[in-house]
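Note that one protein chain of the assembly has been removed; the remaining protein chains are unaltered in position.
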Amino acid sequence: MWDGIIIGGGLAGLLAGIRAAERGKKVLIVSEGVGSLTYSSGVIDLGDAERLMNQKSHPYALLGERVVRSAAEYFQTLFPDYWGNWREPQFVLTPLGSPRKAGLIPRGLNTQALSETHKIILMALEGMKDFFPEVAKSNLLKAYPQAEVVLHPFRVEAFEAWYTLGKPITGMDCGKYWRTASGIETLKGVWKSLDSFEPDKAVVIFPGLTSVFSQPLREVQSNLPFSVIEMTAFPPSDGGYYLYRGLVQKFKALGGELLVGSGVKKVELKGKQCHKIIVNSKGKDSEFSARVFVLATGGIFGGGIEVTLEAAKEMVFGLPPFVPSGWTNSEFLGEQPYARMGVETDNQLRPIDSASKEVLLENVRIIGRMLAHWDPWVERCGGGVSLASGWFAGEQV
Amino acid sequence: MQDYQVVIVGGGATGVGVLRDLSMRGISALLLEQGDLAHGTSSRFHGLLHSGARYAVKDPLSAAECISENIILKKIAAHCISDTGGWFVQSEEDDPDYVEQWLRGCANAGIPLREISLSEAYWKEPLLKRNILRVFEVPDATVDGFKLVWANAKSAKRYGGDYKTYHRVERLILENKRIVGVAAKNLLNQEELLIGCQVVVNAGGAWASEIAGSIGVHLDVICDKGTLLAFNQRLFQRVINRLHPPSDGDIFVPHETITILGTTSEIVGSPRENQPKEEEIRRLLMMGEELLPKIMERRVIRAFAGVRPLHREDSEVSGKMDEGREVSRNFALIDHEIHDQVQGLISIVGGKFTTYRLMAEKVADWVAKRFGNLRPCSTAQEKLLSEISEDLKKQALQLLPCAAAEKMLERLGEDAGAVLLEIQNDPSKGQMLCECEMVSVAEVEKVALDADAHHLADIRRKTRLGMGTCQGAFCTYRALPLLGLEHAKFDPLQDELKRFINQRWKGIRPILWGQQLRETELTRAIYTSILQLNGIRDI
């Protein structure tokens, strides 16, 4: 018997697990895959929190300012590598080299120095997949017109075979390489090679380098006479991946168990209580019982809600999702009504019936992308809602 | 301004077919197309090269034309055609009397067929529904509309033929009821141009009546919208038809890596009404289930619609006018001197993709006669593309994954040499820009630099970039730096990107459920969150 079982191991689920485990609870997380964090850039988007807190039915409004703030602060105490606060946006560079707003960011991504410098050196590891130095350069020139942008292409011997074969070096390959012992040595050489560029007067942008959660990398950088700015990456991104690793390690160190690669097939209910989940293991099912269950299956993208031509279905408990009346708009990058689909809850995050507002399951909490009435892409609050609802659920286990 | 003997209006299969035929006969001709070649009906169909069997009962003349063109095209355009063969499948619901009629029709039209045992049928097509009674094999095949149209255009060019894309014909110019030229507009820079000519071939397809209308000539073209669905993978290995009177949703056509289910039929007011509708999609799926069980669980990556131009006057078949399928698909050549006392204007309407060459031959015969040109048509004998050398094949297989190599050779023919040289010099150019359809960076670059490529969508049509499973989620981003290669040619990046994404979205919106909805969420995450292209700042 577990104190809490969390279904879904993305940002919301892991944070809920960590919070609960930290409170001394025995927690199991069951996750179909590695969650969506590797598609994210590893920065936490909080969105325009003040506006969203006043937007009817939005998860921020449901949870209230205290929860949103506490969750963000809690995340930062877990990961002091993350900068920012829940009210003031930070700026980071997109993979295209243009600045964009974000809530909490790994230190290395902070772009502040770019606004003040007159010279930007853009490092470009040859053969890197999904990074386009020329495009990034032209966007940097647009965003920081006071600065000159120097492109600095370079090769790394470790990837010689990649160059010969024309195999792309993925951002993830880069991120992992710079963390190895030989990668760190190479990096020191790369910094040396910049000497002739008078780097002390410049700011250096280094795509593919992710120093978050790496003590040795941060040490190398702190000894440099210039500032180094990292970029967010095109997915799958190492920034997102290392955040995922960081969360998993924290969770395991607190005694939590993570079961990745299997989905929940069925649940057993008694009245308005769930007492058991049945996991689709190889060969036969595995059963796990708990006092509290947290549903963090990632909405449509995570597979928590399946939509057919006929209907939308919540896949674990069979809860009736809220389905918006409109479905799509012609402008792809604009508002898309379907995205606000999700499970409606009371302010304890327990699922409710849309019409009667009656609580459907007493010991189940709905978190993250499973919640209704929000859209992480137009509201840019994906990280914030996941943290706030995850933290809140972790308190409830 | 250069003058031509002939101006052809419309860059679909018929138009380029006429251009090739005239050019081979030594008649100077210019083709004007308002968009990209093959952007209209010639690419918005199921890609079926008919054996004629589908028309064997209702339209024997069409059936006979189809089988003879089928044989010709397999010879002259082998690289655009996959000779999959096709089956006609009689299920329990289908009328056995019709089968007998159909067998007689096929025999009369000279369509070879062979009955397949049910055990062989299920073994070869394991997904086929298990309630079938009889299966017949006919020489149906699949044809790539983009490739065939471009191959015609390139062949014509070798004979001195000219074409201009993104040029819209604004009006035809008459002097004493006699064609002397056309006024056209370059839609990329809005420049007007006047072109002198003695003959105009109106091959505008569904737009033909608008073109004729510019000089007050009435031309009756029925716009018959057909909606189709593209499935994520190859579900069948050959064309599967239902053995019953032609109807909605009764043909599956395996097309390279995907399968197309077609089609619906609905009379619409204008060729612009080509947005697939939800009820059409439901109908297609319902009908398709008769051949493919559990069709709802199969991933649809896209819906699209084409507007077939049907001609009314030649229709020998009585029937309701609001039911497009009752109008014959046979084509008509209209000499407007006879009908409307306008000299030098000929319209070609109706017909099918399979018979495009025959239609072009008839038009060219008419034009040649007018100019006193006695050279016979040779489009049925000469291959569209020269054979690819074994050396080139070998080189391609050394430098690219097998699938990518084969596909590139099919698309580019001998032009592939330049792409391979690029990759040899810089192996990173051999990376897949489009991973779903395996299109290399070097190939996309080459096509982007083509004088004919003006938009990302033009590159897509020539390469299949963005036409696979992800529908552009990843490759749109990867195509961005290519657009920067020639600053003057493409629109600013953000406009081009949004246009392309919205075009892809148009085909995804109507089928937004299941895995394609998940894919859409991933795409939105990439472009709105990670790249923030919906934001305040330009890229």
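Chains: A and B, in written order; residue numbering restarts at 1 for each.
What we mean here is this: a contact is a pair of C-beta atoms (placed from the backbone, for glycine too) under 8 Å apart; a residue touches a chain by one contact, two chains touch by 3 or more.
To be clear about the criterion, contacts and distances are computed from a predicted model.
Its UniProt record calls the unshown chain "Glycerol-3-phosphate dehydrogenase subunit C", which is the correct pick from "ECF RNA polymerase sigma factor RpoE", "Glycerol-3-phosphate dehydrogenase subunit C", "ABC-2 type transport system ATP-binding protein" or "Amino acid synthesis". Check A:Lys56, A:Lys192, A:Lys270 or A:Lys284 against the missing chain and you find that the one touching it is A:Lys284. For the chain missing from the display, the contacting residue among B:Glu170, B:Glu289, B:Glu337 or B:Glu406 is B:Glu406, taking the whole complex into account.
Checked against the full complex, the candidates B:Glu192, B:Glu297 or B:Asp391 give a single residue touching the omitted chain, namely B:Glu297. Here the missing chain is touched by one residue of A:Leu14, A:Leu28, A:Ala147 or A:Ile205, and it is A:Leu28. The chain not shown here touches chain B at positions 126-127, 232-235, 254, 256-257, 294, 297-299, 401-403, 406, 432, 435-436, 438, 468-470, 473-474, 515, 518-519, 522. Within the complete assembly, residues 1, 28, 32-36, 38-39, 161-162, 164-165, 167, 170, 172-173, 176, 180, 235-236, 241, 248-249, 252-253, 255, 257-263, 279-284, 286, 289, 302-303 of chain A touch the chain that is not shown.
Throughout what follows, only the chains that are shown with their structure count from here on.
Spacing of chain A relative to chain B, judged by their CA centroids, is 43 angstrom. Residues of chain A that touch chain B in their complex: 36, 39-41, 45, 94-96, 98-100, 126-127, 129-130, 132, 134-135, 138-139, 142-143, 163-168, 232, 234-235, 237, 299-301, 303, 306-309, 327-328, 330-334, 336, 338-339, 376-378, 380, 382. The part of chain B that touches chain A in the complex is made up of residues 281-282, 285, 296, 423, 426-431, 477-478, 480-481, 484, 493, 498, 501-502, 504-506, 509, 512-514, 517-518, 521-535, 537-539.
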